[in-house]
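Let me give you the structure first, and then I'll get to my questions.
After this line comes chain A, so read on.
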Amino acid sequence: MDIIITMRSDKPIYEQIESQLKEMIVSQKLKAGDPIPSMRALAKDLHISLITVKKAYENLSRDGLIETIVGKGSFVASLNTEQLKEEKQREIEALLSKACQEAKATGIRKDTLKELIDILYEGELL
Partner candidate 1 sequence: MKGLLRKDLQLIWASWPILLMILIGGTAISIYVKEPTMDICFVTLLLVFQTVATVMNDQTSGWYPWELSLPVSRKNMIYEKYILAMLILAFGLILALAIYYGVSAITNIAPDRFSLEINLSILLIFFGCGVAPAILLSFYKKETGPIAMIVAALLPIAIILIIMNTVSDANIKEVFMGIGAISMLIYFTLMFLSPKIVTNWLDRSL
Partner candidate 2 sequence: MTSALQVHHLTKKYPTFTLQDLSFDLPQGTIIGLIGENGAGKSTLIRCLLQMSKPDQGEIEPPIKDFNQLSYIPDSCVFPEILTIEQLEQDFASIYKHWESAKFWDMVKRFKLPHKQKLKTFSKGMKVKLAFCVAFSHHAKLLILDEATSGLDPLIRDEILDLLLEFIQKEDHTVLFSTHITSDLEKVADYILYIHEGKKMFMDTKDDLMEKYVIMHCTQDEYQKLPSSKIVRVIKQPYQMDVLVEKKEAEYTFDTPTLEDLMRMYSKGEKR
């Protein structure tokens, strides 16, 4: 498992951990029931504070992506396909939102953007 954090990002460290773990879970690189490192072990290996890791784990727990069992450790929660789809959709929304922002900023019209999506989507399927 790879988790890469950087101090130089605008994104707080706990968010970096959270999003990377989330990505691995949603993309099924980490499957339901797989163990993930304990908070303390991860803090030690990443050379950061415990509370930062704790925040990430608490958020992931709250979103239903992981579960922590006292005395046993933390594991990937069993997600049903609905949840996975929802997560993916959320990600895609974020990406599209960025695309829209960029388009607006450079004066590309909504129609042009829609055409672009059509071409790319079709391209994938071909």
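Assume a residue touches a chain if its C-beta (ideal position, glycine included) is under 8 Å from a C-beta of that chain, and two chains touch if they have at least 3 such contacts; residues count from 1.
A word on the picks: all candidates are chains of the complex that A comes from, given by their letters.
Keep in mind that this is a model prediction, so the values were computed, not measured.
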Candidate number, among 1 or 2, whose chain touches chain A in this complex: 2
In the complex with candidate 2, residue positions of chain A that touch it: 12-14, 40-41, 43-44, 47-52, 55
